[in-house]
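Have a look at this one before I ask anything.
What you see is the complex with one protein chain gone and the rest in place.
Naming follows writing order (A and B), and every chain is counted from residue 1.
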Amino acid sequence: MSIAEDNAPLLAVRDLAVVFGRAANPTPAVRGVSFEMHRHEVVALVGESGSGKSTTGLALLGLLTPSTAAVKGSINLTRKDGTTVEIARLPERLLRQVRGNDVAMVFQEPMSSLNPIYTIGAQIAEALRVHRKMSAKQARAESLRLLTWLEIPSPDKCLTYYPHQLSGGMRQRVMIAIALSGRPALLIADEPTTSLDVTMQAQIVDHLKALQRETGMAILFVTHDLGLVREIASRVLVMYAGQIVEAGSVEQVFKQPRMPYTQALMRSRPRLGGDYQGGVKRRIEAIPGTVPNLAALPRGCGFHPRCPHFLADVCDAAEPPLEATEPGWWVRCVRWRELAARSA
Amino acid sequence: MAPIGKESDLLSLVAKSKGLIGLAIVLAIVLIVTAASVLAPYDPTQSSLFFLAPPSAEHWMGTDDLGRDTFSRLLHGGRSSLIVGIGAAIIAALIGVPTGLAAGYVGGKVDLVASPVIDLFIALPGLVLALIITAMVGPTLINLVLVLGFVSWPRVARLTRGQALAIRESVFVEAARAVGAGPAWIIHAHIWPNTARIVAAQFALTVAYSIFTSASLSFLGLGVQPPTPDWGAMVRTGFDYLAINPSMSLGPSAAVALTVFGFYLVGTSIE
Partner (left out) sequence: MTAQPLLKIEKLRKFYDIRHSVFSRVAGQVQAVNDVSFEIASREVLGLAGESGSGKTTIGRAVLRLVEPTSGSVRFEGQEVTAFNRTELRTFRRKAQIVFQDPYASMDPTMTVGGVISEPLRVQKLVPRSQIPERVEKLLADVSLPSHFARRRPSELSGGQRQRVVIARALALEPRFIVADEPVSSLDVSIQAQVINLLEDLKARLGLAMLFISHDLAVMEYLSDRIAVVYLGRLMEIGPSREIVTAPKHPYTEALISAVPDPLNGRKRIILKGDVPRPISPPSGCVFRTRCPYVVPVCCEQVPAPRETSPGHWTACHRDDVL
């Protein structure tokens, strides 16, 4: 089940912008996001609420309807047959062909994505037959294989269950099975394990990693959990107030983050077993203030009201651009150089 | 780029104005009816020789079969309708709300007894029940208020019970218990404020329903008796003369419809 390797990007997003709300009172949820994804890659999109990470995920699947949001910019996806499509401009009819076959999504709440009146077996089979033209018999066999691979106990019984009879962890695995049924080249997972127990989360992350190794599928993992990012992703995009503020390899960004927001984020979580320095407990540093109101963003850098390194007339003058600190590592902070030099 | 959210703009505007329009209609009608004696150009019970006259400058809506001014009768006729409507809603609330609260909050045996009774009464067709009882006790104004109140209380009780049940299970009620609150506090501080809205909405709808039903009763002859002017009765008498003098029936019909509609708008917009 492997897909031929290719050096061209699987997904190329350029200047994606999403605006919600009424014409008189627009809320820019995503403001100029650009990034690329290649096969075999696991990229994490990290942010808190209001960062725009979930909206970005939805936009990538063309799930934002014109009546709710205005989408600008380019989302170029390379399909399995080699053709490229522009998701932001594609009509619904063609989008439906792309969804499931080339890109699939797994959401946070499996209960709301599963139809309560159909059995699990029926729902997986339906997905399989839509995307892969199978007979009923073949679909059942493939469903069993998927469920077994995801380590669901008694998969044959599970096919006859209804969604409400399964636990949260099982439901989420069924969702993943359905998402994989069309063998997409790109999987977008939006907080897929947030509502699950931590031991279940570990199992599912394990499955996703194995899946990615075996099939070369790329994964865009949207989350707020930095530890999870470390577990599963090789690259990370940190979002704040609708923009990417730092992007690079997980190794680099987590070890020595260059954007003050990323630094503050790393310092604000207690670390299991690791908060002691010489027997004294480290005090976690909370980021003061709250996430900005997207409808009334501050001038200049979106993070400056909360930034410990804020410098008047520098940080609030103009919006900082995303700069390359070295190949593959981007930071959106006008002071990054002097701050990096200070701590060196 | 398509204009964003124009749909939702329009919808919320409609929702808000719905209630305001309803309120305006209701207030206008109440005021006019109360001031009927002042506003009406003629004595509604005074007959004259000019019967079945078409609308004219002297008689804005013409006259009825006994030569009485239809417009004046219309203005006065609203009185009994409103008294019955509002009175019945008050009775329904006085019986229904405490019953619903008790069944919903206390639950247990109280609910076990109250719920089937409530459900039974809801299952019985209101108009038929009202007809039968009114026929038995006689159609006076007081009786009509009581009968229609009696017919409407189960619906109020059921809704109140449902809401009380839901609130009882809410976390903030548990939080109140956690600080030592007893049933009395919980009912007055939490259950009632969260139920008041539903009760108010139901009150307006009960008024609408009662006015409509009492008009129907009057139409069938079991409503307020002559010579007191009453919309339903007016429609009935005017029915026979529909071809030659439509304003006799149409006037009061429209009045009933408008009043019911007004209260209905208020009721649904509160919810």
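By definition in this document, contacts are C-beta pairs under 8 Å (C-beta built on N, C-alpha and C of every residue); 3 or more make two chains touch, one makes a residue touch a chain.
Just so we're clear, the structure is a prediction, and the values are computed from it rather than from any experiment.
With respect to the full assembly, the chain omitted from this view is in touch with A, B. Of the listed positions A:82, A:116 or A:274, the one in contact with the omitted chain in the full complex is A:274. Only one residue in the set B:194, B:228 or B:268 touches the chain that does not appear here, and it is B:194.
Per the touch definition above, the residue from A:264, A:307 or A:331 contacting the chain not shown is A:264. By the touch criterion stated above, the residues of subunit B touching the omitted chain are 170-172, 174-182, 185, 189-190, 193-194.
Although one chain is not displayed, its contacts with subunit A can still be listed: residues 48-49, 151, 153, 167-170, 197-203, 205-206, 224-231, 254-255, 264-266, 268-276, 281, 283-288, 290-291.
The working rule: only the chains that are shown with their structure count from here on.
Averaging C-alpha coordinates per chain places the centre of subunit A 55 Å away from that of subunit B.
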